[in-house]
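The structure that follows is given in the form of structure tokens.
Removed from the display is one protein chain of the complex; every other protein chain stays in position.
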Amino acid sequence: MTIDILYFAWVRERIGLPRETVETAAPTVAALVDELRAREERYAAAFADLSALRVALDQDMAGFDAPLAGVREVAFFPPMTGG
Amino acid sequence: MTIDILYFAWVRERIGLPRETVETAAPTVAALVDELRAREERYAAAFADLSALRVALDQDMAGFDAPLAGVREVAFFPPMTGG
Amino acid sequence: MAVRVQAEAFDHGAEVAAFGQGGRDTGAVVTFLGIVRDDSGRMTAMEIEHYPGMTERALQAIEAEARARWDLTDCLILHRHGRLAPGEPIMMVATGSRHRAAAFAAAEFLMDYLKSRAPFWKKEIGDDGAAWVAARDEDEAALSRWQPKG
Partner (left out) sequence: MAVRVQAEAFDHGAEVAAFGQGGRDTGAVVTFLGIVRDDSGRMTAMEIEHYPGMTERALQAIEAEARARWDLTDCLILHRHGRLAPGEPIMMVATGSRHRAAAFAAAEFLMDYLKSRAPFWKKEIGDDGAAWVAARDEDEAALSRWQPKG
């Protein structure tokens, strides 16, 4: 399936781009993260500590164990600091 | 001693004046209230239910058992409803 | 820091714009604005009586207590008296602090104490007569949360 991946804040800076489109068969977010980590050092660095990351699926917060079936947009970012 | 007595809100309306000066030897607020009640029906009506009244001595909240020695200004009023 | 008691209308926006100026350490400003509400639909005015002298004293004491409890960068209490129309602002408080928790807590504290401890009395004037507003039990009860447990 084709998925848009978005990166924000220091995740974006570490990976070096704000968004990309990937072809993947990963069944869960965690599986997608494993695929990304295997690509290049900058991905491995960005995803080194999942406890420092949050994920949204189609703009709703989700867990790393969430299934990717039917998802169009995945976003990775640090804990929010608005307000 | 000479004391200024101030009345506010419905206490003022019931007694019919905003302030008056009295000569009294009352040792406490409660004793002063007894003297006022004995004066006229409108005072008796205003002071009928002390639980519905509050008192301030020289502009600080006090109880009905507070002594009057040294006090210049006594105010009677219902519970506050500001804000 | 200011306590003001006045008959004149005030501009909430202008007060807030002037609030907490001059420092770079205010990160949070909380304001409360009280407005004359017309529950019955028949109110023509709200008359607010107060105790000149004691009012300022009570508000200053309440403000000093808030400043002792929380680290505030600025604080304002403004209350009107006299005759107001439905929809008119009655009063406001504003609190400034580095973080939101202190600003919120101090503003609620100021309101709770002001409601039950500052000498103001409201009278509703309507087509069909006038009535003093009764104190609400929950306003008195609200004070208990600021008292030491034990």
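Going by the order they are written in, the chains are A, B and C; count residues from 1 in each one.
As a working rule, a residue touches a chain if its C-beta (ideal position, glycine included) is under 8 Å from a C-beta of that chain, and two chains touch if they have at least 3 such contacts.
Quantities reported herein were computed from a predicted structural model and do not represent experimental measurements.
Considering the complete complex, the chain that is not shown touches A, C.
Touch with the chain that is not drawn comes from one residue among A:6, A:31 or A:66, which is A:6. Touching residues on subunit C toward the chain that is not drawn are 11-14, 16-17, 20, 24-39, 41, 86-87, 98, 100-101, 103-104, 107-108, 111, 138, 142. Taking the whole complex into account, subunit A touches the unshown chain at residues 6, 8-10, 12, 56, 59-61, 75, 77-83.
In this section, only the chains that are shown with their structure count from here on.
If each chain is reduced to the centroid of its CA atoms, subunit A and subunit C end up 48 Å from each other. Per-chain CA centroids place subunit B at a distance of 26 Å from subunit C.
Looking at subunit C, no residue sits in touch with two or more other chains. Shared interface positions of subunit A, i.e. residues touching 2 or more other chains, are not present.
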